[in-house]
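Apart from one protein chain that is not included, each protein chain of the complex appears where it belongs.
Chain nomenclature is as follows: A, B and C, assigned in order of appearance, with residue numbering initiated at 1 for each chain independently.
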């Protein structure tokens, strides 16, 4: 089973960075996991697909029609915001690109479960112990892959 | 996005039938979705992999280490038996191979959400309206694919 | 902590029976747990309140405004149909009054978790092992309370 990297976050202003993160994840041969919807989730998935990567979208609603066009495999949870736990838990490491309170639930869930988290600056700055920070998409993916490989869940 | 067929059920006595169902799903080019654990879930995934198919395992626990060896993409829900909703909802159609009360929750969830359900006989016989029955793995997969194609979720 | 009896089911035609079940649960001093919405859930809660009972409604949505007027304590799960697991699991015993596929998920979840289930006839007839049947609200509540007291979860 390939390494799985979850990309979380939101905000149209973060799409370019998210797309680059997605491209780099695919180039590393890892599977991209995300929430399957728009903005950062769509941009990251699009980036992965431009490099021949594989994408899994974990959706909050009850239909896979919610998925953005770059999702290969849609998981339809039907559990609303509770699906944020599944997004975080399904990553061997988690990269946060921008984001709001939903992203914060995912960062916190990842830490509860011991998943390494990398925040691509600028992003949540919250006295979050045990969370790495990266200054570029390259550094974020490098750190995430390295952390995931040394501590597989 | 490829068609997704969920295979549900349990019981070691049903593994041979489940493996054949998995093989046939892969030959049709559909992605196999299952609960990611043992018995019917493992047999169906193994069958799909012998034919070059793709498998998604939606796990109840908090670690992908739970996944059987034939799962390509593990979704770690952390929500216990509530993940049965996600298994049912993630199939464009659902095939039940044997099974106990967990399988029954998945059949019922599939019906709530309008997913076509095919029960491979012998299996639950419960006055379940709107549920097809099939006498062989071939018939089960044929019916599931046909129903899924005429009513994509 | 008082005994908790979950009442599940649906259908306006079952409201009178559900209300009687709610009254009898309150007279026994047990807390009534239900899904908090309309039809059987509302009727059972209304019955309990007419006898001074206590009611807990476990809601699928994201707002307590969903709760029927006879709910004392609203639990807002935000997890859609996955909340059916919580309804079943929160009963020391479960009584089914009519119902459709949602009710079937709750019956099956109750059995997975070892909660005693009493189906008030007519109701699901589905080769459901380990499920008691009762011919009247009195018999249903008697059975549920007895089963719950001898096997507390």
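Descriptive notes on the structure:
Assume a contact is a pair of C-beta atoms (placed from the backbone, for glycine too) under 8 Å apart; a residue touches a chain by one contact, two chains touch by 3 or more.
Predicted, not measured: the structure shown is a model, and the values here were computed from it.
For the chain that does not appear, the touching partners among the shown chains are A, B, C.
Within the set B:5, B:56 or B:82, the residue that contacts the chain not displayed is B:82. Of the candidate positions B:39, B:62 or B:132, contact with the hidden chain is made by B:62.
Per the touch definition above, the residue from A:55, A:68 or A:105 contacting the chain not shown is A:105.
Summarising the interface, chain A meets the missing chain with residues 79-82, 85, 101-102, 104-105, 108-109, 111-113, 124-128.
In the full complex, chain C makes contact with the omitted chain through residues 1-2, 4, 31, 33, 54, 56, 58, 62-65, 67, 71-79, 82, 85-86, 89-90, 92, 113, 153.
Residue positions on chain B in contact with the hidden chain: 62, 77-82, in rising order.
Quick note on the criterion: only the chains that are shown with their structure count from here on.
If each chain is reduced to the centroid of its CA atoms, chain B and chain C end up 30 Å from each other. Among all residues of chain A, those that touch two or more other chains are 62, 77-79, 82.
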